[in-house]
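Let me begin by presenting the structure, written as C-alpha cells, before commenting on it.
Every protein chain of the complex appears in place save one, which is left out.
Chain nomenclature is as follows: A and B, assigned in order of appearance, with residue numbering initiated at 1 for each chain independently.
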Amino acid sequence: MSLPSVNLPDAAHLQLAVCDYPEHVPQDRWKDYARQQKALGLSYVRIAEFAWALMEPTEGQYEWAWLDQAIADIAAAGLKVVLCTPTATPPAWLTRTYPETMPYDHEGRLREFGSRRHYDFASPVYREHSRRITRAMAERYGAHPAVAGWQTDNEFGCHDTARSWGGASAAAFPGWLQARYGDVQALNEAWGNAFWSMDYQSWDQIRPPNLLITDVNPSHLLDFYRFASDTVKSFQEEQVAILRELSPGRFVTHNFMIFESGFDHYEVAKGLDFVSWDNYPTGMLEHFSGWGSDDIKTRYARTGHPDFISFQHDLYRGLLHRPIWVMEQQCGQVNWAPYNPLPADGAVQLWTAQAWAHGTDVVSYFRWRAATMAQEVMHSGLLRHEETPDRGFAEVQALDLNQFPSGAVTAKVALLHDYESLWLYDVQKHAASLSYWAQTVSYYAALRGLGQDVDIVHPDSDLSGYAVIVAPALTLMTPERAAHLEEAAAHARVVFGPRSAYRTVSGRTPEDGQPGVLAGLLGSKLLNFDSLRPGLSVRVEGPDHAVDVTTWAESYRLNPAARNGAEAVYSYSDGPQQGQAAVVRHGNVTVIGAHSEELIRTVLAGELKAAGLKAELLPEGVRLSRRAGKTLVQNWNQAEVTYAGQKLAPVSFVVKND
Amino acid sequence: MSLPSVNLPDAAHLQLAVCDYPEHVPQDRWKDYARQQKALGLSYVRIAEFAWALMEPTEGQYEWAWLDQAIADIAAAGLKVVLCTPTATPPAWLTRTYPETMPYDHEGRLREFGSRRHYDFASPVYREHSRRITRAMAERYGAHPAVAGWQTDNEFGCHDTARSWGGASAAAFPGWLQARYGDVQALNEAWGNAFWSMDYQSWDQIRPPNLLITDVNPSHLLDFYRFASDTVKSFQEEQVAILRELSPGRFVTHNFMIFESGFDHYEVAKGLDFVSWDNYPTGMLEHFSGWGSDDIKTRYARTGHPDFISFQHDLYRGLLHRPIWVMEQQCGQVNWAPYNPLPADGAVQLWTAQAWAHGTDVVSYFRWRAATMAQEVMHSGLLRHEETPDRGFAEVQALDLNQFPSGAVTAKVALLHDYESLWLYDVQKHAASLSYWAQTVSYYAALRGLGQDVDIVHPDSDLSGYAVIVAPALTLMTPERAAHLEEAAAHARVVFGPRSAYRTVSGRTPEDGQPGVLAGLLGSKLLNFDSLRPGLSVRVEGPDHAVDVTTWAESYRLNPAARNGAEAVYSYSDGPQQGQAAVVRHGNVTVIGAHSEELIRTVLAGELKAAGLKAELLPEGVRLSRRAGKTLVQNWNQAEVTYAGQKLAPVSFVVKND
Partner (left out) sequence: MSLPSVNLPDAAHLQLAVCDYPEHVPQDRWKDYARQQKALGLSYVRIAEFAWALMEPTEGQYEWAWLDQAIADIAAAGLKVVLCTPTATPPAWLTRTYPETMPYDHEGRLREFGSRRHYDFASPVYREHSRRITRAMAERYGAHPAVAGWQTDNEFGCHDTARSWGGASAAAFPGWLQARYGDVQALNEAWGNAFWSMDYQSWDQIRPPNLLITDVNPSHLLDFYRFASDTVKSFQEEQVAILRELSPGRFVTHNFMIFESGFDHYEVAKGLDFVSWDNYPTGMLEHFSGWGSDDIKTRYARTGHPDFISFQHDLYRGLLHRPIWVMEQQCGQVNWAPYNPLPADGAVQLWTAQAWAHGTDVVSYFRWRAATMAQEVMHSGLLRHEETPDRGFAEVQALDLNQFPSGAVTAKVALLHDYESLWLYDVQKHAASLSYWAQTVSYYAALRGLGQDVDIVHPDSDLSGYAVIVAPALTLMTPERAAHLEEAAAHARVVFGPRSAYRTVSGRTPEDGQPGVLAGLLGSKLLNFDSLRPGLSVRVEGPDHAVDVTTWAESYRLNPAARNGAEAVYSYSDGPQQGQAAVVRHGNVTVIGAHSEELIRTVLAGELKAAGLKAELLPEGVRLSRRAGKTLVQNWNQAEVTYAGQKLAPVSFVVKND
C-alpha cells in the first residue's frame, strides 16, 4: 500500500485539540462546550470512538441524529472534527449474538463483555461488522465539510489485546503459517522443532503457544506474534480502504499507545497519513516503565520522565518519518496507574511544548470534561465534573502557540528499533531485570542526556542522513540487514549494544555463533554472556577509567580477519571474563557488551565527538529539543536550575532561536 | 422483617461458652468433656455447624441418634446448647448429585468439593436443601429444653464466597436488575453505559462483571455486589423463618467474620436476635489487615492490635444496636495466617475482658479440644490434642466473671460505616496503598487513642444521641442521606474524611462535582485530589503546626453560599495544591482532605473538645473501654507501663469504677 501524501493538515504553528464525548452529557451542553473549546484556542475535536452502541443500538438499525447534531454544533463553533471508527467497543448485541468474535487470554480464558477491546482481530465475523460500521459512518460523514479526518479504532493492543490465544486467532494461525512456509517441514526446520520432539506433521496440529508445561519455543512465539501483528494490520487496512473510498481528502490516523509491543508499529502505520499517539506522562512512568527505579518514579512522579516521553514522540515520528499528533494528551491526573498524582504546575505546558519540539503538529487534550460515569470517573479533564475549569485548562489557556512554529525535526543521530528484536529479546531475557525496552531506553536516555536530537527508526530504513547510528538491542539479524548496516557504517559512526544479532529471522541462533553475519562489521565474535543478579557486578576498564557493570556483561574475541583492525576499548578486569574485551571498536563501528549507564554515556559521548557532533552532559532533568530553527530548553525538575547562565523556573521551558 | 425482642439471653455478667465438635471424638469422651466444660465455668456449648454429612449421610436419610446423645450429654452437665444449621458444608452426595449448586470464582472457575462453603447462595436447588435440613433440625431440636438458640450457617462470605461469578448467580443477576430498574434503559443511564458503548438492549445480555479485558464499570460491580448481598440475606431469611416457626423462644444469630466485606452486614443482620462474630486477634492482624505496617504486625503479633479488634466489636454491636456474642474466640494459636504465633501470657483474658467492655454478653472459645484431623490440626483449643489443658485453659479458669457486669455501652461518638461506600471506594482506590478499611480504621484508631468509646453505625441510622459523628470514608451519598446528616449536624460536631460523597447511589459522580448534595453542609466543594506514591508527600499547615501528608491529599474551595461561613483550617504549603484548603470547618462540620495520622488525631481532638468530651492522648498500647459504669483499663504492650499513676502489668487489664 503506497502512502498518500495529501491529507496532512497544514498550519504555521502547533495547533490544539480536545477529545470530547457528547454522548456522555446532555445535549443542552453541546453548543456551549464547542464555544468554550473554540474560545480556548482549540482547532479540532475528536469524537465517537466509543459510541457504536449509540450509532447502532440494535443490529442494522442506525441512529445518526445525535451525531449529526454533535458534529453540527462543533462545526458551528468553527472547529474541525476528527471522527473515529468505533470498533474498539463492540456493543452488547454484537458480542451476545456473535460470541465467536470474542478473544481468549493467555491463560486460555474466554474474555467477557463489560469494558473495551473485547474482540479478536482475526474473527471474520467481527471484521464483517467492522467494515459495515466503518462504511456506514463514512457514507454519512465522509464528505462532511467539518470532518478533517479519521482515527481508526482506538489504541490497538492496549490491555494486552493484540493477541487472542484461542478462538478465531487459533483457527487462523495455521493458515498464516502455511502461507509463510509452504511446507510443514520447512516450518519444523525454521523453528528447530527437532529440539524437544516438537515436529509437526500437518498444519492443523499447530496452535498458539500458551498453556505449555514449560518454556515456549521462541520461534513458535515469534511467528505467533508476527501472525497477530499482521492480523492487526489487515484489520485496519480494511477500514482504511473504506475511508479512502468514501472520505476523500481526509486524513486517516491511529492513536498508538505508550510502549505497546503487541504488533509491529512500522507495519501497522503503513497506509496512514500520519501517526498519532496517546501521551500520559505520569501514568507512563508509574505503570508502563517496569524498569524505572523507585527513586526515578518518585522524582518524576508529577511530570513523568522526560526521556520516556520523548522516546515515544521520536518513535512515533519515525514510523512514517512525518510529523505526528498527540491524539490524547494528559492534562491532569490519570486514573489507571497504581498511584495517580496531580501533575506539577507547568507540566501541561511543558508536555505540550515538548510534543511540539519532537515533531507534533497537533496536541489533543484528553478530555474536555471529566467523566461523571463508569470506569474513568477519577480521570481528569480540562473541565472538572462540575464543569469549572480544572488546573490544566488555565495552562492551556496561557499558551502562546506562535512560539511553536511548524517545521522539521532534523536529527543527526538515529536509534534503531525493531519489534521482532523486542519479541525475541523479551521471551528469553536471561537476566530478569533487563528487557528490550529497558536496554533501548538506556541508550536513548544517554543520548538525550548528551543533548542530542534522535530519530528512532527501523533498522531497514534509510540511514543515509545520520552521523551517528545507535542500535541498542538489535537482536534479530538477517544478511540483508547486515549489508544495510555495513553501508550505513561507511558514512556514519555506528554503535551496537549487547545481544546484537543473537538471532536469525526465524528466532534461531546463527550456526556460526553470534553475531553471525554481523561479525565482519563488528570485527569481533561473541565469547560469552554473563547474567548478573542484583548485588553481583563486574568491573570494566578502559582508556581513562573503570566502571562497574550490572545485569549484563558479554565479551568478545577480536576477529583477525577484520579489515581495518579491531581494538578492545574496554576489557573486564575481574570476574569470569577477566581480560576479555567488553567494548570493541572496529573502524566506525563500536559494540558495547556491558550494561552500565556510565559506560554507555562515555562511549556514546566519544562517538558523537568523533562524528563531529556537539555533545554536552546536561544537568539532571534539563533537556534540549530542536525543531524549525528553535531550541526548546526544558527544566523537568521541580526546583529552579541554572543552565547556560540562565535561570529556569521549576517545570518550565524556554524557546530559543538556534 | 421486624426485630423480635424476646430471645436475648439475660445474665448479670459476662458468660462463657465453647465451640465443641462431638463428632470429632469418640462418644466415650462426651460426658467427660461436658463435665469439664461446666467445671471451667462455661454456660453454653455451640455444636453441629459442620455436621450435615453425619445428620444426613445420604439424601433424605437422617441419623439423629448421635446428635440426640451429644445434646443430652451437654444438657446433663447443666450446659445450654447453641445449635447451628449445617449449610456451610454441603455433603459430598449433595454436591455430586446437584453440581448446579456449586459456585464459580472470580476467574470463572467452577469450584470443587473438599473444604467448605462450596455453594452458590443463589442456587434454587441448594436453597431447597437448605430449607429441608433446617426444617429437619428444627423439628427435632427446636423445642428441646437445652437448646438456647441457633446459629445460621457459619461465617457467611468467608474465603470470598459471598459472590459466585457464574452458574446460579449469573442466572439470577439479570432478574434482580430488572426488579431494581424496570427498564433496561434506566439501567444504562444509571450505570453510565454510554461510556464505552456498554449499553444493553435486554436483560439477558448482562452477566457478572468478571473476566473483563480491563477495568470494570464500578456501577456494574456495585449492583452485582448488591445482588450478591441481597442473595445472602434472603438465603438466611429462609432459614430464620423456619427456626422462628419451629423453635419459638430461642434466639437466632449468625457468626460474622473479621472485616468480611462481601455483603451488607446491616441488611443481613436484620431479623436476627443479636449479632455474633468470630474473634481471632492474631490472625486478624497477620492475615486480614492488609494495611498494617510490618512494624505494627510484629509489635502486636502476640496480642493482635487493640483497635483492629475493638473495631470489630463496635461494628457488630452497631448492626442491631444490641449486645453481641463472640461466637468463636481465639484461645491459643490459629493455623490460617502466614505466621501463627502463640498468644502472649494474659492475652486470652485481655481479649475476653475487651470483648465484655465493648458490649459482648457471651464469649465462646474456639475450640474445646484441638482437632486431631484435617484442615485445622495446627489450630489450638482449650485442650491440646492429648486432652491436657492448653495455655488458654488456665487463663479462662482464672477469670472472675463478676467483674464484668452486664449493661450498656454508652458512646458519645459515632463512626459512620457503609458497605456500599466500601465497595465503591475499593473498586477505584486510585492510590494503591489506601483502602476503605485502612482509611476508616485510621479514624477509628485515632478516636480510641484519644480515649473515646465509639459506636460504629450505619449513616442512615438514628444519630440523635451523639456529640461527635465521624464519617471517615462515606463515598456514597444520596439526597436523603445528606439531609439526615444535616439534621445530625444541628446538634453534633461532624467530621468527614477524604472521598466523602464522591459517588451517587448508582456509582456515578455527582453532575455538579463532589461532594454533590453535601456541598452545603461542608461549606465547600472539591477542587482536586492527589494520589501520593510511597516516598511522595505534601505538607499541610494549620493554626499551630504543620504535618506531612502521605497517600492522599484533596483540596477544596470554600462555598461562598455557606450559611455560617466556612474556613480553611489547614492548607497545603507545597505541591500542586499549594495554597488550597486541606481541612475546612463550616460551623459544626469539618472535612479532612489529607491523609495523616497526626492530622486526623489533631483535628479529632479539637472536635471532641469542642463537643465537651474529654479527650486524652493515651500511651501506645494503652486503651480504655467503658461499660455498665466500669472502665476497663488495658495494657496491650508486652512490657509494663504506668498509666494514670498506676502500674499495668504486660498484657493485662484493670476494671475500675467510673
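Just so it is clear, a contact is a pair of C-beta atoms (placed from the backbone, for glycine too) under 8 Å apart; a residue touches a chain by one contact, two chains touch by 3 or more.
Keep in mind the model is a prediction, meaning the values are calculated, not measured.
Set against the missing chain, the residues A:L212, A:A490 or A:L617 yield one that touches it, A:L212. Across the entire complex, the residue among A:G192, A:P281 or A:G593 in touch with the chain not shown is A:G192.
Residue positions on subunit A in contact with the hidden chain: 107-108, 191-201, 204-205, 207, 209-220, 428, 430-432, 503, 508-514, 525, 528-536, 575-577, in rising order. The set of subunit B residues touching the chain not shown comprises 23-24, 50-54, 57-58, 86, 89-93, 96, 103, 109-118, 158-159, 161, 286, 294, 297-298, 301-302, 332-333, 335-336, 338-345, 370-378, 384-388, 390-391.
As a working rule, only the chains that are shown with their structure count from here on.
In this assembly, the C-alpha centroid of subunit A lies 47 Å from the C-alpha centroid of subunit B.
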